[in-house]
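These notes are about the structure you will find just below.
Heads up, one of the protein chains got dropped from this complex, but the rest are sitting where they should.
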Amino acid sequence: MRLPGWITVKRRPAPSPWLVFGISLAAIAAALIVAGIFFQIYGVSPFRAYGDILRGALGSKLGVTETIRRMIPLLVIGVGLSVALRALFWNIGADGQLLMGAVAASGIALFSGLPGPLLLPAMLLGGFLAGAAWGLVPAILKARLGINDVITTLMLNYVAISIVEWLIHDPWKGPTMRGFAYTDKFPAAAILPTIAGTRIHWPTLLIGLVAAILLFLIVKRTRVGFEIRVAGENPHAARFSGISQTKVTLFAMMISGGLAGIAGVGEVAGIHHMLLAPNNISLGYGYTAIIVAWLARRNPLAVILTSFLFGVIMRGGDVIKVSLGLPFQLVNVFNGLILFFLIGSEILMRYRIRVGRRQQA
Amino acid sequence: MRTEAGLTNSVSEGSKAVVEMKGIVKRFPGVVANDGIDLAITRGEIHCLLGENGAGKTTLMRILYGLYQPDGGEILLGGEPVRIASPKAALAHRIGMVHQHFHLVPTLSVEENIVLGLSGGTGPFLRLRRTRERIEQLAEEYGLSVDPTAKVWQLSVGQQQRVEILKALYRDADVLIMDEPTSVLTPQEVDALFGTLRTLVDDGLTVVFITHKLDEVMEVSDRVTVLRKGKVVSTVHTAETSKAQLATMMVGREVVFRLEKRPPHRGETVLEVDDLHAHNDRGLPALRGVSFDLHAGEILGVAGVSGNGQHELSEVLTGLRKAHRGSAILETRDLASCSAREVADLGVAHVPTERIRMGTVPTMTIQENLILKSYRTPPFCRWVFLDDKAANRHACEAMEAYQISAPDEGTIAKTLSGGNIQRLVLARELCGSPKLVVAAHPTYGLDVGATEQIRQVLLDQRDRGAGILLISEDLDEILQLSDRILVLFEGEVMGIVPCDEADLEEIGLMMAGSHRREVTA
Partner (left out) sequence: MSWESWIVATLSRTLAYGTPLLFATLGEIYTERAGVLNLGVEGMMIVGALSAFVVAYTTGNPWLGVLVSGVVGGAFSMIHAFASITLRANQVVSGLALTMLGLGLSGVVGRSWEGWPLWTPLREVTVPGLSRIPILGPALFEGQNLLVYIAVLMAIILWFVLYKTRIGVTIRSVGEDPATADSLGVNVARVRYLCVLVGGILAGIGGGYLSVAYRPSWTDGMTAGMGWIVIALTIFAFWNPLLGLVGAYFFAMLFHLSFRLQAWLAPELLKTMPYVLAIVVLIVVSRGTLQKRMGAPSALTIPYSRGED
């Protein structure tokens, strides 16, 4: 790209964390401004809209708890994605892994016949394993045959969606549901406890927070975490040092898929108490979680913050649906804009762009 | 033109010079690739550019082909000064180039590759019949038979090269530059190529031929220009010189660094390499029966122009490439069948050619880079956790011992200078007193201070009792540091010479494939 002579572009060797933070913040701000313009064109005052969002998300007990409720799957999946992305594995399939976790949990809840106290732990374990397995398939295909991970994880999403649709329409269709496409309601012992008066299914939240801390420590301070970081940041050096790319990929995907599976367990056992249509289980959590992990610069602890931010956005979408009559799809607009501005801003982090008189070489 | 040792110059009459390059200077970070080069090519000749790697031949021709822009000097075509801004411009001036690594799109067919980038006068459509006719006509005229409809990936390397030549001829090239063309050909294909070149030249084209192989120079060229370290040594008529003279011109001698080299204390055999065979990345044989011994306390220098198997040798010995025949025994284990991790655990250090790309993780800190090999064992690792404090202590010690100059051990590796990066790599690889050190081009691209220091480090390791395999294109370095010198040419050992018996001419001839010495030691 030829630039006019009064712009000089120089590669920046190592952007400081503050710069990264600042530019990310600026990107979000830019997205919000553009969204605000969009509101204005639509005839809604942006200040009113943002005001409603903030009040609705943070201004009341209901608001905050609903925000947290939205945050939970984003947190859990986001933490897993931060590890997968570090290993350079593009897990676009978190939605599918979430659904398979939900399937496993539903199957255990409805048909396993396990005694009450064992149900929830079994569901969580089953959900983790199902999600991990769903994630391992593309991982093995990549490690063994070099097949593109973006496509395989993406394709498996839709296979998972179809599997859930089949289950709720056919073999698992709840006889008590009067012809609707849901399974039966889960037995009481298979329902995740929530904080009183809210919809926050705290075991999943706890798992998410613990996972964030644990994975942060693992990545930073253990052998395998070191290997993941090296493999992700310079695969040549990893090979040179005898680090097995296969081992790293499989480990990372096991964690990422497993955590997404747990998010699925959380949704069906914590919120809906049954297996239902895929679009109602995951509102694109798997995709939003990519932005969550990206914004957090793949740092599991930072995911706690960014997942909260996107929880606010989702809750905000719920709120202005009612207060301003704007459809929930608006959340997608926000997400899309933020993501675009984020990736667009990366060029500012990679390069130093100076505007001014031509510099002497 | 500069002269040396009283050889006659060849004078090119200005009017017959189809290409003239005057005072060409080209600098890259850390090195002056072309340092005031004068070159004149006469029409209708085959002119060879001879020299080792790093001599500047490819850079010079890339400037002529518009891939690089010179920092100084000028180019004249037919007496007129021109500026060649891109390969497209070069082709417009009827200069074509066949690169060492072909510029062909493998999944397209021959005729599609030839036609790529040309805006046909026939509109957007491929007038394939006309194209095919022209290609077949050219092919027949110059003996370059190839099936125009075949996909390039299906062709042999020799055939692909023919496509590259046809590409240039199709665009009416009148000067053809060939960069090390025979490095990928069989002997029969080489003969065919030379036949083609002679036919081209008989037809009035001019050929510039980059090579490091003396036999070829003597066989096919009319004149030869020898380059060394970015400067022209001499330009002579081939008929008036000999391989021996050329070899001496090619390798030469320059100012020696002051280093402390104690007499060798050769110990036990540390590495026994026997009949090693391996392929390169293209599937062609790169090592063809390499055998040698390496003793503790000695430096065995591997001399030779890059591309003759050195890279593959270093990779086989460090677990990064499998040999399909032969063995390399270190104590009792065969390195040729070990993984990189096992090799490192056995006490082998590897200082890689690509120090940034392979030797470091540029986005990580000095401290983290230093434990890249040893993070699995105590003290850096206790159970599954990395011991930060131990790593930190190690980093501070290493930085001092190897004089790595940086604000602190938390500095990101990418920000370090080339010399400091290499110090970092050495610090990491040499900790733990390795028995075998494979060092590939350790001082390439470094400044004088770093170079001297690193050479001293290698000598110190040798005095400590390690066996060091030093691969380098810098013959001065090899002569200075080695106790014995092994010359590799086309994957075979041409000879092993003790340093005190080293004769430049003989080594030059071995490097260029024209001489073998019986291996006694």
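As written, the chain order gives the labels A and B, with residue 1 at the start of each chain.
By definition in this document, contacts are C-beta pairs under 8 Å (C-beta built on N, C-alpha and C of every residue); 3 or more make two chains touch, one makes a residue touch a chain.
All figures in this text were calculated on a predicted structure; none of them were measured in a lab.
Student: Can you work out which residue in A:L25, A:L62 or A:I151 touches the chain that's missing from view?
Tutor: If we include the chain that is not displayed, A:I151 is the one touching it.
Student: Hey, which of B:I24, B:L104 or B:V233 is the one touching the hidden chain?
Tutor: B:L104
Student: Could you pull out which residues of subunit A are in touch with the chain that's been left out?
Tutor: 1, 11, 42, 90, 92, 141, 145-148, 150-152, 154-159, 161-163, 165-166, 169-170, 284, 287, 290, 294, 326-337, 339-340, 343-344, 346-347
Student: Touching the hidden chain in the full complex, which residues of subunit B are there? Just list them.
Tutor: On the side of subunit B, residues 67, 86-88, 103-108, 112, 115-120, 124-126, 128, 151, 153 touch the unshown chain.
By definition in this document, only the chains that are shown with their structure count from here on.
Student: Taking the mean of the C-alpha atoms as each chain's centre, how many Å separate subunit A from subunit B?
Tutor: Chain centroid spacing, subunit A to subunit B, equals 47 Å.
Student: Enumerate the contact residues on subunit B facing subunit A in the complex.
Tutor: It is residues 319-320, 339-344, 350, 352, 354, 357-364, 368, 371-373, 375-376, 381, 384-386, 388, 412, 414-415 of subunit B that touch subunit A.
Student: Where on subunit A is subunit B touching in the complex?
Tutor: Its residues touching subunit B are 13-14, 221-224, 226, 229-230, 233-234, 236-237, 239-243.
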